[in-house]
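A protein chain is absent from this complex, but the other protein chains hold their places.
Letters A and B mark the chains as written, and numbering starts fresh at 1 in each.
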Amino acid sequence: MKTYLAQRLGIAALTLFGMSIVIFVLLRLAPGDIVDILFSTGGYVNPSERAAIEKELGLDKPIWRQYLDWLRNMATGDLGKSYRYDLPAWEIIRPLFPITLELATLAMIVAVVLGVPTGVISAVRQDSMLDYVLRILSLAGLSMPAFWLGMVIILVLVAWIGWIPPMTYVPATENFRLHCIQFALPALAVGYRSSALIMRITRSALLEVMREDYIRTARAKGQGERTVIWSHALKNAILPVVTVIGIEFAFLIGGLIVTETVFNLPGVARFLVQAIAWRDYPIVQSLVMFTAAIVILSNLAVDMLYGVLDPRVRYGSG
Amino acid sequence: MAAVSGAGSAATVVPAARPSRAGAGTTLLRFCRKKPLGAVGGFIMFLIIFTAVFANVLQTQDPIATNAADTLARPSAAHWLGTDHLGRDIYSRIVHGARVSLLVGLGSTLVASVLGGIIGLLSGYVGGKTDLVVQRIMDILQGLPLLVLALVMSAALGPSIPNVILAISIPIMPRAARVIRASVLSIREFQYVEAARALGLRHLRIAFRHILPNTIGPFIVLGTAQLGSAILVEATLSFLGLGVPEPYPSWGRMLSVSAAEYAQKAPWLVLFPGIAISLAVFGSNLLGDALRDTLDPRLRGA
Partner (left out) sequence: MTSFRIAAVWAILGALLLGPAVPAVAQTPTPGGHLNIMLREDLPQGFAVHETSTISTSFPSMPCFNNLVVFDQLKRTESVDTLVGELAEKWSWQDNYRNLVFFLRKDVKWHDGKPFTSRDVKFTFDMLREAPDAPAKLRINPRKDWYANVEAVEAPEPYTVVFRLKRPQPSLLMMLASGYTPIYAAHVPPASYRTSCVGTGPFKVKEWRKGEFVDYVKNPDYFVKGRPYLDTLRYVVIENRGTRMSALQSGKLDVSFPGEMTKTISEQIKKAVPQIVVTVVGQTVADNIIMNVKKPPFDNLKIRLAVSHGIDRRALIQAVHQGGAVVGAALPPKPWGIWGVPEQGLLALPGYGKPADEKAKARKLMAEAGYTVEKPLKVEIATRAIAIYVDMASFVISELKQIGIDAALKQVETAQWHAMGTRGDYQIGANLTGLGIDDPDANFYENYACGSPRNYSHHCSEQIMKLIDQQSQEVNLQKRLELVLALQKRVEEEAPRPILDWKLDYFTHWPYVHNMIPQNNIYNYGRMQDVWRDK
């Protein structure tokens, strides 16, 4: 087990390394850089001033040099200085994480609470009208653009109740009730989508398991349907569900980006979009590496969990 | 634009994967009866493809023409779905938006599938160290969340339809490679491949003539599954301002600026493009599900 973990961590490190190159290069491929944007806020261009700023920010060095400098700084925990804000990147990003984390967690809770039970019901009542309805609802959730769902929610609230959710961030310490309402809506919007995926996986996993012999045996033995489902089927179906939950958490960020934009929440995801527009390399690089690390680590955690939950899974030359 | 016509694709695809001599029509009917949801999905896709192909005929006005006198008009006989803030007919814009969404969706899915397919095919067939390296590269591309990668690529490449297609297909490509590779790995050891090798056939020939046809099934399933994803990413990119540029009407962009600004006064600006996107993705998902169930029951659990 330990060697497997070490192996996986090694591969993870390599993958992160590769990602760092990809993101570093891609960013610099984008037309325009921070200097262009600074000049555009100034409304003019000037080549000599441009050269001076490039030198100040270290952008005049060859790309591989910049990359190595960045890696070296990352290793010492220095994420660099934001090009736009002239402040250390970490200082700017730090207050944003809790908001995104809170939203992501709430969304995941919504997703699991909505997704697993509906998946179970759908599987148990396979091919019934209820099953069809639930499947269509969940597929609808997967089909709707996350940002559109957010906009429709706001529109419906305004049209039916004449009330608009708070559009500037309300910290929990300031007004707890309003804060909860403010987070509930985007959590629902993002969670609905994820719940659809979880529902589908739960359903298909449960269906697979229910076809197994030992289920038939249990039924033949006269055990109640509920016991069959809960004690036997679900326990074994839980694995792929957990996998998906783990993976979804990491991939939530896509939905979070647009939802934070629509609901005007000052989180990390929304900030990423702005930072890309500003070609604020230190910020974008830091955020993307964070995201990548979370994705890889959560994949790893899920795999490890897999091993714990299912002793049949072997490690080694996997 | 990829010239695919709706009903034909479902009919021509199924026989290729299952070498049955049944007529196309009978297969189609059987499909509809066994998988009603899939039939609905197929029908929706057919409608959308039809709309995209015949956009010029189906439109009621020029989608780009502005009309100051009639901005933010409610849906009426003159403007079936109302007008936007510049007086442009929303119905015609949605009709033309189908072109863009399909073009980008199909385009990126195709590019991703073909590129990924080739990579997966070769990587799985050759195996060994090459396989390992290629897999790590795929991991890297897949490790970055889809939207984030598409965002950065889109910013890197700039706004134009081919660039958007590329920006969306690169993040999707690893999935295609993975699926095809898995398929290749399972087929590689089959007897007839061994036999072919024993006969001294060149590897490339084996790869393309024997293995490839048997990956068509997963290919199609993957394609339809990713089409919905691609359409959604395009819409999101357009919403964020990074997708297909003016003047091409894009469903996603119709939702970004004008909709947000006038949403309360003219909710139809928000509703209709969103419904269009959802319908397209819904249809492709339904069809994809049904095709997957039919063509490759092994993958049902995925």
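By definition in this document, a residue touches a chain if its C-beta (ideal position, glycine included) is under 8 Å from a C-beta of that chain, and two chains touch if they have at least 3 such contacts.
Bear in mind the structure is a predicted one, so any value in this text is a computation, not a measurement.
J.: Can you pull out the displayed chains that the omitted chain is in contact with?
T.: A, B
J.: Given the contact definition stated above, which residue among B:64, B:185 or B:275 touches the chain not shown here?
T.: Hidden-chain contact among the options goes to B:64.
J.: Which of A:196, A:262 or A:292 sits in contact with the chain that's absent?
T.: Residue touching the chain left out of view: A:262.
J.: Kindly state which of the options A:67, A:90, A:169 or A:290 is in contact with the chain not pictured.
T.: A:169
J.: In the full complex, which bits of subunit A touch the chain not displayed? Write them out.
T.: 31-32, 36-46, 49, 52-53, 56, 84-87, 92, 95, 158, 164, 166-169, 261-262, 264, 266, 270-271, 274, 279
J.: If the hidden chain were put back, which residues of subunit B would touch it?
T.: 64-69, 71, 85-87, 158-159, 241, 245-247, 257-265
By our rule, only the chains that are shown with their structure count from here on.
J.: Centroid from C-alpha atoms only, then distance subunit A to subunit B, rounded to Å. What do you get?
T.: 23
J.: Quick check on the complex: what are the subunit B residues that touch subunit A?
T.: My answer: residues 37, 136-137, 139-141, 143-148, 151-153, 155-158, 228, 232, 235-236, 239-240, 252, 255, 259-260, 263-264, 267, 270-271, 274, 277-279, 281-282, 285-286, 289, 300-301.
J.: Please name which positions on subunit A make contact with subunit B in the complex.
T.: Touch residues, subunit A against subunit B: 11, 14-15, 18-19, 22-23, 26-27, 29-31, 132, 135-136, 139-140, 142-148, 151-152, 154-155, 158-159, 204-205, 207-208, 240, 250-251, 253-254, 257-258, 261, 272-273, 276-277, 284, 288, 291-292, 295-296.
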